[in-house]
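Okay, handing you the structure first.
Shown here: the complex without one of its protein chains, the others still in place.
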Amino acid sequence: MMLLAAPSIDMPGWLASIIGLVAITLVMTVGVAYATWYERKIIARMQLRLGPTRVGPFGLLQPIADMVKLLVKEDLRPATADPVAFELAVFAIFIPAFIAFVAVPFTSDWLISPLPLSLVYLLAISGLSFIGFLMAGWGSDNKYALLGGMRAAAQLISYEIPLILAMIGVVMVTASADVYQIILFQDRIPLIALQPLGFLIFLTASIAEVERPPFDIPTGESEVAGGVFIEFSGIRWSMFQLTSYVNMYVFALLGAFVFLGGWEWPFGRDIGWGYQLLLTVVKMSLFIFFYLWIRASFPRMRVDQLMSYAWKVLIPFALLQIFLNGLFIVYDAPGVVLAAASAAGAAALAYLAFRSVRRGEPRKPLRMVPVRATGAPARSAT
Amino acid sequence: MLGILRSMGVTAKVMLTRKPVTIQYPEVHREIPNRDRAFPILIWDEEKDEPFCTGCHACERACPVECMTVVMKDNPRHATGESKRRKIIDEFWIDYGRCMRCNICVEVCNFEAIGMNNTWAGHELSRYDRSQLVFDLDQLLSQSKAGKVEPGLRA
Amino acid sequence: MTLPEGQEPDATSDPGATPEAAAPAPEVAAETPAKPAAERPVRPAKEAEPKEAPRVAPPAGSINETLAAAAPGVVFNAYMVPEMKGECVTVEVSRDDLTAVMTAARDDERLDLKYLRCLSGVDWQDEGLEVVYHLWSFTKKHSLQVKTRVTYDDANVPSIATIYPAADWHERETRDMFGINFEGHWNLVPLLLPEDMTDHFPLRKDNPLQEIEEWQGENLRDGAGEGDE
Partner (left out) sequence: MVLERDPALEVVDMPINMGPQHPSTHGVFRMVLVVNGEKIVDLVPHIGYMHRGGEKLMEAMDFRQGIGYCDRTEYLAQFSAELAYCLAVERLMDLQVPERAEYIRVILTEMNRLSSHFMFAGAFGVDAGVFATSFTYAFPQREFLQEVFEEVSGDRLMYAYFRVGGLAWEVPDNFVQRVHEVLVHSAQGLKDIDDLLTKNEIFMARCQNIGNFSADQAIAYGLSGPMLRASGVPWDLRKDEPYSVYDRFNFEIPVGNYGDVYDRYLVRMEEMRQSISIIEQALEQLPPDGPIVPEKMPRRLRTPPGEVYAKVEAPRGEWGVYLVSKGGDKPYRLKMRSPSFCNLSALRDMTIGQYLADAVMILGSMDIVLCDVDR
């Protein structure tokens, strides 16, 4: 297996890893910058707007301009903030997001470090960021930030569970906790067909994990006015934003690998690394597009609804998926049966998501009180 | 679920089928209607080659925010017989920072001497200093003198 | 309890036929633009001719009779203002009776005036301060205008915020603007004005709007001072 950034030179593995990570960090920084451009353009089109047009052709240089602006902006720290927590919060979020890439196989050859439990590693690392949110929320000495930090911690931990449970289902089917092996498993059929319920749970939980609408309550603009990021400015703020986009990439990649077959499906692994990379990027972009689409379409959930959705809907269904997978493995049923059962579960989840919101009796429609014209009809002009 | 899908449907439909409504403002100016009310300007009498305004103070009196200051003088061209106006405007200031563009000055004017600017030049009046927003007689007349403005709303 | 002059209910006149309204006021003549601009008529230099609004007695069977039955023992003076097109009967009550009248108006089934539409203060200068309540009934579709009047020195009116919660902010606003102290209001702190502005009542007539405006006008005329900051 060839390692990224160390194709032919003989160098120690740790050095290769560091070089690879630095390379990925640089690439991802630019990638994130352009993800913002992509997001702004797509959402603008959904909103009858043009999006960035001024800087460069089609506004293509807008991310660069934004970056320069953010870098030269004054970096403020509130006088009453906890200096340690405030300064370190950025890194507590930033570092886990980037070291997740150690285990991401971009193509069949491009992988920094082959880990036997890379799926576990990815989930564990991405779950670390809540510490940073708590630090930022507490350290800012701002009540909005505190609320945001608490919300972030509660949300991240709650949605970690259905996410991991959905992944356990995948691991049961593929009998491997290595993303690489999971991709190889999907040479004929992607896991989304076998595990629609798991996919739905993953999709929902991953949006919550990256804190994007409609699960963006930690940073909810209209309630807590930026939440945890409220006191951050300049480079620090941009690092938070960068991290949230990088997290989005990580989960989009994870979804592309685990459920859409990564670079393996549908063309097999012999198409060369260029096409593999393209396939990965296309599948990742599908996920990202979905995140953007959701963002432009949905209102934000309320904190109690968010929590009850995780605990009362997603987790039971994730357990149901595990149970179904167990049945499948024990009785060695054909994959079609599993797919059908999981799809039924997915439909039930969708229905329940619809029902759980509309608790109680159906609402009565508005009463319409008619008003009939009593006055004289229009007189002719006097 | 259906409502969620409907929401996603409408955004997707808008993205695919509709054109953005944005007007790229500094390059593209929206066409403004004829009776657009920007800020009041004074109107130049092309025939007599002097302003219509006689300085009668009607607008100054009617102005709700008192943004106008009018000084009148004897018209020197009346003595020579060039003009029928016995009195003419000497000094005229309008503080555009104070003006609320209510059109009352135009309504009360007996000589059609004041009108609301209906061009983009009447809107794009950003200044760095508020004192620069106090326009004097020459500034108020310049647009009409150059024939650039034909106010749509006149008393 | 001071009552204004001329509020005998027989002072009737047709408002549309008053000579002031019909006669066109002198305008600046179009032919003679040389009119000197010495005085600035924007200023209300002379007070408007002292006249009282024409008031008529409400027709028989009006709401004031119901009110008299609903709130026995309350002395009030009922009249109508023709301009209000007959839709609103006004009763003037003393402030001591206000709570009784308001409670009766809200709770009596014949009145059922559950809705406090508006609460205004009026400064009648020499004749004191007046509070005007507009009430409306959704079920009976009738309205009532209640007025009470106090003097400057003793500007205390019982609060009706417990009877009509809608009066809460209106009373606070009226206190801000007119300095009328609504006794019994649970939270009579300045609402629209700054918290510390408790001794200055902008909407009273003795408040110098004119001077401020003139000062600003002077400032403008010099062409200076506008861009100084």
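General remarks:
Each chain gets a letter, A, B and C, in the order it is written, and its residues are counted from 1.
Methods note: contacts are C-beta pairs under 8 Å (C-beta built on N, C-alpha and C of every residue); 3 or more make two chains touch, one makes a residue touch a chain.
Here the structure is a predicted model, which is why all the values come from computation and not from measurement.
Taking the complete complex into account, the chain left out of view touches A, B, C. The residue from A:S297, A:Q321 or A:S342 that touches the chain not shown here is A:S297.
Even with one chain removed from view, chain A keeps its contact list with that chain: residues 43, 46-49, 143-144, 147, 213-214, 216-217, 220-225, 295-305, 353-354, 357-358, 363-364, 366-382.
Contact residues of chain C toward the unshown chain are 15-16, 18, 20-25, 27, 44, 48-54, 81-85, 87-88, 114-118, 120-123, 132, 134, 138, 141, 145, 164-170, 173, 177, 190-194, 202-203, 207, 209-210, 213. Contact between chain B and the unshown chain involves residues 1-4, 6-7, 9-11, 14, 21, 32-33, 35-37, 62, 64, 100-104, 107, 116, 118, 152-153.
Going forward, only the chains that are shown with their structure count from here on.
Per-chain Cα centroids separate chain A from chain C by 61 Å.
If you average the Cα atoms of chain B and of chain C, the two centres end up 38 Å apart. With each centre defined as the average position of its C-alpha atoms, the distance from chain A to chain B rounds to 53 Å. For chain A, the set of residues that touch two or more other chains is empty.
Among the residues of chain C, none is found touching two or more other chains.
Put simply, chain A touches chain B in their complex at residues 42, 44-50, 53, 293-294, 296-298, 350-351, 353-354. Across the complex, chain A is touched by residues 1-4, 7-8, 10-12, 14-15, 18-22, 24 of chain B.
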